[in-house]
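One chain of protein is taken out of this complex; the other chains stay put.
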């Protein structure tokens, strides 16, 4: 091997390592989601939430290996550029020598699969938070299996699989729309169909239901921010120094500005510094910068993140007024800020069109809303979506799992 | 330096970075073990468990630097290929220029040491879970210091130190046997000699003693899975793109299938979705795939993981029937699935012999069972192994440490 070939091999190796490090970081986001959801809900539903999050991760990865990956990256499309399927299972593509396929010339086929597989379960996990504390376990598992196995990858193929929206010039760097809004729309529809938790909206207005562990919620947010460096950093799809370092800066500044945005607006409105708003503010900033982390300047990433922080506070209040009960604020964080981030690309990047970005947002909205409605309503018909009033009051941990999360501790059962 | 030399240097640098990233990942597994053990036991023994886990990590690293590393990788063997010792302490080998020794041509001598050192304490930590809530702190520390300083590295030298089992063709990629079973056998012997916790096996059969924090248990499992990417990924001993990406895929699919295996069997048996079984299922899948992560195909890794998930559920029930009390299921996860994973290499990899794999499993069993028996019984004679009945009922936190884990919270002291 001569010098050039060896140097190429070294570059390939480092690109591949970076993608795998990013994979690990996206993996740990699932612990982040689980901790956040547990922390912001009541102790009596903790086992249920942990069970959902572990199961969906496992199911998501397995279905992605069976069909999701080849639906999202079909190679060839069947109906225009709306749908394609590359075949069942994962295996090295034809013509590649052994395990390594120099996919893209940047990393192996298996690396490509595993990085994408870690993303897949995210969409379902977003839904989990919005429907928490009242959805039947089996119904949720069925919904999210189908959503992750089919809806998410088909929607994803439109852009990342080089489908019709990619052809139109739509841009979504790491998934403000393809991941966060896709999960967010289902979260909205699920929360709407299920209705609010018992006691949330009384005759006297909104009665806040406090989460049972702010340390767990904070651990969740820090881990999500931590993992986001792989989510966005890995979406560069190589270890290119200029791109990944820019993405690190915009991602960090977006998150920090999101904290500040949520802090200022919520402190102004409620006269008290609100921890849960500040936590959601950092996630809002992260979701907001995700669509354009590689095409927005550091200074503009502060603006995008700050506005996302304002939006998440306003949105939480707005959905509460609509009496759509979202225990963890998932709709506000992932859907609202996902839309904002996608549109922000059209505003702050000269190379992308606001109109095209809007078309993308709208198309995903239509597809995800319809899919979610059909799925949730069908499951409701067949199995029922919501646990009984009794079970909801006692808690899903005893009702669904016959188990308590904090054995030996005394917990108030009346809120 | 010409192009080839520079490219070699770049490859060396990336291999070294990958090994150090893996080192960090294995490090954080110790937090995973600690969280899991704390979560699955009672609040009154929490300080004790945390103290054990922090101490053993520190002691394990220090003894490994004093003698363990040179027992495990002795260079030359003294008695056949059963035992060798390369000398006290760590220092760059003779003839190497300064700090860098191009060990294996892949990474530095110090990287080699630190990656292996992080593994060492793992074996003792596995024991910790099985003997929790009733073993004397000092006795446990003495046992595990000796086990980590001598038994683990001598056993390890047989394969990874190029001893007699390596010569026979025995294969254990990342330690289903060398790490997990070695810890698992001691866990079994320890739990057997100590006897069950007070109240576990009454006249009316098995009375489950619930863990006090399922969020901590789940954090533990996620962190273990997270760290496993370094445990298995680093065991490639280079950043070779084809190998590490395959290992990532098999490790992930093994874990996910383990979740599914444990979920289906436990749901079928108990009619309830059992969170602790699902959590142990993912670890079972991980332990199971560890011996062959680089020689088993992705599709077969699903089978290996799924069977591991079934096994862990059956095994937990089995040991409970034998009245061997293992508070966290460590024996089922690490010993049973460690054996399964090692044998699975003989089944799913054409290049390895089932007989040889069995001989390896059997040899480690003999050595570890005898060592553990001698150690535990000697310590029992000299110092006593088990805390007093009074202390066990009050909790080891107050008994051994005069401290409570959750000051200010009310905890039920009667279970």
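For reference, chains read A and B in written order, and residue numbers begin at 1 within each chain.
The rule is simple: a contact is a pair of C-beta atoms (placed from the backbone, for glycine too) under 8 Å apart; a residue touches a chain by one contact, two chains touch by 3 or more.
On a predicted model such as this, the values are computed, not experimentally measured, just so you know.
J.: Among A:61, A:90, A:114 or A:246, which residue is in contact with the omitted chain in the full complex?
T.: For the chain that is not drawn, the touching residue is A:246.
J.: Out of A:222, A:318 or A:373, which touches the unshown chain?
T.: Of the candidates A:222, A:318 or A:373, A:222 is in touch with the missing chain.
J.: Could you tell me which of B:27, B:164 or B:201 touches the chain that is not displayed?
T.: Going through B:27, B:164 or B:201 one by one, B:27 is the residue touching the chain not shown.
J.: Which residue numbers on subunit B touch the omitted chain?
T.: Contacting residues on subunit B, toward the hidden partner: 1-4, 6-7, 9-10, 12-14, 16-17, 20-21, 23-24, 27-28, 30-31, 34-35, 38, 46-47, 50-51, 53-55, 57-59, 61-62, 65, 89-90, 98-100, 107-111, 113-114, 117, 137, 213, 216, 219, 400-410.
J.: Name, in rising order, the residues on subunit A that touch the hidden chain in the full complex.
T.: Output for subunit A: 2-4, 6-8, 10-11, 14-15, 17-18, 21, 25, 42-44, 210-215, 218-219, 221-223, 225-226, 229, 233, 239-246, 248-249, 252-253, 255-257, 259-260, 263, 272-276, 278-279, 282, 298-299, 302, 406, 409-412, 415.
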